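For this depiction, one protein chain was excluded, whereas all remaining protein chains were kept in their positions.
Let's turn to chain A:
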């Protein structure tokens, strides 16, 4: 070690440098521009599409990105206009948003909270995005929603189904069009009762993260209200690919229904394992053994192949719906890409339109003006019937579809049939429902 000697002059010098260093931040903190974060300059406005392009939900992410590109096309007046023609609000004129041409940047969330936030931050700080949308996992959606609240931009959630997104993690700058775990439970329960009776014993396998927990809680509460008994609930790691060791105990538990609170690749694997173990042929106490998958999507149905046939679940939207909005959307998506859109694509497309429309009605890109325009907004013509953006928690309320894996699919896209359209009144809940309690929206934050 070298010997350190301190001279009076040295100490003074160091002190002066340190002082200058400490004074620097006060100069930095000077607010640079008034109004709100990333106020669009010139004749364009930039939106940020933050979707998983790698990882377990990459399929959903790719479809979401297609939908976003389509939405931008329609907003800019290109293509056939899609749902703009059927949307009940007519504020959008096909000349961009408030006359500004829509441009976009994309990013990869990797289905990781950290990566998603980094990607969203670069959109906000570097590209000047005034709104962030996307995501295909509740963990990511909650993380990015928190970031957008802090940074002062609007977040339009993509595919996120956890109760927490608009429950204990809700934020004033965040909005969700997709339905949630509670709604799945409320919509499925009556169908389950009519199909399988009210004297059943259910065994739950649950993905071990926020979505899995809230989904399981919701469906268990809904089925127990029918008189079902919940035999057991086993948490499985998200990264699990082989579920055979989880399936074997089901056979000896005396349960006659298996509820798979899994999504994406997890669900494909657990369902395949369950079918391989012959669960569906079993008779327990004279009752046919049944499997239920609370959250269904066409992309998952394709992954599970034959095994999906006859299995009940719920979904936000399906391309075979025959209302004008759905038909227009399927038409323009199909023309551009050659196949029908998934529910993830639908919700992302709709969210982009809803944001643009809110800006147009508010006459400003200011997040607080947009929040005001979206809160309590009633609309129709976007594929789900009359819909309300509830002001208390920024959750959309609309009909929920109960679907079943089709026995005789006519094409590789025709995998689900709609069993029942559960009316909105049946899936509504109070904003302070125990499953959603604990969070506060806070104030809208326009940022700098």
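The rule is short, and it goes like this: contacts are C-beta pairs under 8 Å (C-beta built on N, C-alpha and C of every residue); 3 or more make two chains touch, one makes a residue touch a chain; residues count from 1.
As a convention for this text, contacts and distances are computed from a predicted model.
Student: Would you mind picking the UniProt name of the chain not drawn here, from "Carbon monoxide dehydrogenase", "Tryptophan synthase alpha chain", "ABC transporter permease" or "Putative solute:sodium symporter small subunit"?
Tutor: "ABC transporter permease"
Student: Quick one: say which of A:147, A:202 or A:402 touches the chain that got left out.
Tutor: Result: among the candidates, A:147 touches the missing chain.
Student: Of the listed residues A:91, A:105 or A:388, which contacts the missing chain in the full complex?
Tutor: Hidden-chain contact among the options goes to A:105.
Student: From the list A:53, A:136 or A:266, which touches the chain that is not on show?
Tutor: A:53
Student: Hey, which of A:94, A:197 or A:237 is the one touching the hidden chain?
Tutor: Only one listed residue reaches the unshown chain, and that is A:237.
Student: Determine and list the chain A residues touching the chain excluded from the picture.
Tutor: Touch with the absent chain occurs at residues 1-2, 4, 21, 24-30, 32-33, 53-54, 58, 105-108, 112-115, 117-119, 121-122, 125-126, 137-139, 142-143, 146-147, 150-151, 164, 168-169, 208-210, 213, 235, 237-238, 438-440, 442, 448.
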